[in-house]
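I'd like to ask some things about the structure below.
With one protein chain removed, the remaining protein chains of the complex are shown where they sit.
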Amino acid sequence: MIDVELLKRLFSEGKVSRREFIAQTAALGATAALSQSILATNVFAASSEPRRGGRLRIGLSGGSTTDTIDPAASNDMMNQVLINGQLGNCLVEIDHENKPIPELAESWDSSPDTKIWNFKLRKGVEFHNGKTMDADDVIYSINHHRGKDTKSPAKVLVDSIQEIKKEGKYSISFILKSANADFPFLLSDYHLVIVPTTSDFKDGIFSGGYILQKYEPGVRALATRNPNYFKSDRAFFDEVETLGINDVNARTNALKTGQIDVMNRCELKTVHLLKRMKGIEIIRQNGFKHYTFAMQCNTAPYNNNDVRLALKYGVDREQMLKTILRGYGSIGNDHPISSASRYFASELPQRQFDPDKAKFHLKKAGLTNTSFDFHTAEAAFVGAVDAAVIYKETAAKAGININVIREPNDGYWSNVWMKKPWCAVMWGGRPTEDMMFSTAYAADAAWNDTSWKNKRFNELLIAARAELDEPKRRAMYVEMQSIVRDDGGVVVPMFAADLAATSDKIGHGPVSVNWELDGFRAPERWWFKS
Amino acid sequence: MNPLASMISKRIMFGVLTLMAISLLIFVGVEALPGDLAEAILGQNATPETIQAFRTELKLDLPASERYFSWINDFVHGDLGHSLANGRPIAEVIGWRFANSLFLAVTTAVFAIPFAIMLGLLAAIYRDSWFDRLISITTLSAISLPEFFVAYILIALFSVQIPLFPCISTINDDMSFLTKLHAIFLPCLTLALVVIGHMMRMTRAAIINVLSSPFIEMARLKGISNRRIIIKHALPNALSPIINVVVLNLAYLVVGVVVVEVVFVYPGLGQLLVDAVSKRDLPVVQASGLIFAGTYVFLNLMADVLSMLSNPKLRNPR
Partner (left out) sequence: MLTLIKQSPLSAKIGMLIILINLGTVLLAPQIAPYGETELIGDVWAPMSAEHLLGTDQLGRDMFTRVLYGARNTISIALAIVFLSFGFGCSCGLLAATLGGWVDQLLGRVVDVVMAFPTLIFALMVLSVLGTSIPTLIFVIAILDSTRVFRVSRAVAMDIEVMDFVEVARLRGEGLWWIMCNEILPNALPPLIAEFGLRFCFVFLFISSLSFLGLGIQPPTADWGSMVRENAGAISFGIFSPMFPALAIAVLTIGVNLVVDWMLKRSSMLRA
């Protein structure tokens, strides 16, 4: 008989997903509220009390010799763990419950229409060069991503800011172009790190828990603890060494032989063997990362919703999850909102593989004998080509003829994505429903890769941003998920879990799921057990 | 002028010309890479505005011929330019990596070359014996396995099962010379296994080839011992092909070890070049390509000059 304690243990060891955990505890008669409270408290943190000292060595995939320390150019793990997990801070931090909490900001409030946001800044924060942080530094740092000439990918996010006003030495206000109740989330974006006004964004001077000593892009970085760090209960290591190790076997061997303490992106095919090894802990995060098969809704035959529905019914999600992700993930329901999100629509029925319904819709569209070209490449996500082959095989059972076209990895994002009418896509985490929808589903979004324009959806998107009443807001987001599910241009077969492995000497609290390695913050939040 | 000196200077001229042709080829080849840096770097994050900002900053809109001549000119003056991707001076990016590549190559060569030549000599002396066959089969197996497979086997044996050597060789300046040697033991061993096979087989073949010449027959008739014939008479005359294969393998050790660098996370030039190609960091691709080609041309030049010097007929002109 499974009991709550056992489930808790399985969950803490990453053997049961959050969703399975909630479902199972509910089945045991525990109320949803109880299971949520178990989740929220220290389920994982049986580990130990935090302890100071030691040198943490992290081996990461996602480093390149072309990296720079400029937050506006940061786009992969090595720099993210370095800049966001060691050296720098944002105004707002996302905690393990996916809630925004103050970091360099002390508190915030908004005007009733959520168009003006006032942020009080923390006093007495010192940058690594000794300068004390004030409103000018914050404005300088955010403006790095605004304006015509910036090359920052965060430009799309901060474009919603009309004006930044300095209200006092430690107070600023953001005047937005349109209402946004989730604005604080936006300031937690990993690009929006605060630097002193004296910085050229390349010198590695920030305010974080570690100070940069050595940096060789894509190879190695060494940082030592910042004795003046403003958070007293964070940054427990004396030193942090970040190593770029792109070969997954090299990473795994380095962890096994104790040359590193933490690795990211375990190899799916050997992770079950790694899990059995002594002294190794696997950390699984069921986050926001998901794969989509995007159809352009303004192009025939995908402008016909029956075609889209037929293709949605023609995919065997369970098998794809099992074969492509080896179970490390969860199946999708044709919308991009993860079960880890606040407003995940758990009441929507899960769409299943249904050859009959697929046939029905295909017939209704009158396209029984058409073949559909599906463009894919390993560059879209690991296993994208295999996923396409599996899709082709299962869809054939529903009488749908999918023609898999393998594109070169090189230039996939510039030549195939957004260009071909139907292709494989990977989306990383977005902490809020609004950010996800505004980035890829709003009618005028630059990355609306399905060219999908649904009037009701776009009205709801604007309205939900300004809605402060929680239940009403939730209802709006649920409706939006259901519209994307039944009308949108994406097949969302699965959400992929992030898998990291650590030596069992590492202690940590509950793990954030917004980004890999505890939201990039492993060096700041984790510690060595005694 | 002494005919030897004139031959050597002619050979050097040829080397320089080859390098010029290569520089042009590299430039044209790199220009032909599809897509451009802005898109490769920004990836999914590329929007028309961010791409335009990148292009203007990096002067990608100048005509190609103009960029070629200014590149060659700067290169000759020792200025390798700046990396497009992160703005660092290329000399700084490449310098320590090239030093690392040389360090790995030289360390491997120092123990692999004498060992290989000795094995080759022994195999030639005891030709067709069980010893000869054993060496032949062992070296054949070593060169017939993919490098990364040999590397993974060595890691499994000497790093995971018996923890003698580290499985990743990220050397840095904080390490002492001895620590560095310890760290690169496994990559050295992997490479040595690959190159020893080639050099040993070529040495053996070259010696055996010389053994069929009339003057060896003469020495034999004089009653000189087999071992003495091989070391005193055959080896000096077989030097030219041996030098050639040694140099080819040296060139391989400097420029052809990308795979070993990846497996052992060794910060050498190969990894940099692969990264630069996939990120379209054109100046880095061009500079490291030219350095690679330069190394190859230089080593080949050395081989030719050495074999000219080792050839008694050329050394003592009539």
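When the chains are written out, they are named A and B in that same order, and each has its own residue count from 1.
Here, a contact is a pair of C-beta atoms (placed from the backbone, for glycine too) under 8 Å apart; a residue touches a chain by one contact, two chains touch by 3 or more.
What you are looking at is a predicted structure, and each value in this text was computed from that prediction instead of being measured.
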Which of the displayed chains are touched by the chain that has been omitted? A, B
Could you tell me which of B:193, B:207 or B:277 touches the chain that is not displayed? B:277
For the full complex, which residue in A:171, A:197 or A:249 touches the chain that was left out? A:249
Given B:9, B:70, B:141 or B:179, the correct residue touching the omitted chain is B:141
Can you list where chain A touches the absent chain? 248-249, 252-253, 256, 267, 269-270, 273-274, 323, 378, 385-386, 389, 406-410
For chain B, which residues reach the chain that was dropped from this view? 17-19, 21-22, 25-26, 29-30, 32-34, 133, 136-137, 140-141, 143-149, 152-153, 155-156, 160, 205, 208-209, 212, 255-256, 258-259, 262, 270, 273-274, 277-278, 285, 289, 292-293, 296-297, 300
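Note that only the chains that are shown with their structure count from here on.
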Distance from the mean Cα position of chain B to that of chain A, given in whole angstrom: 42
For the complex, give me every residue of chain A touching chain B. 59, 64-68, 73, 75, 148-153, 155-156, 202, 214, 216-220, 243-247, 249-250, 253-254, 256-257, 259-260, 410-411, 413-415, 417, 446-447
Which positions of chain B touch chain A when the two form their complex? 34-35, 39-47, 49-50, 53-54, 57, 83, 85-88, 93, 152, 155, 159-160, 163, 166-168, 170, 172, 262-265, 267, 271-272, 275-276, 278-279, 281, 284
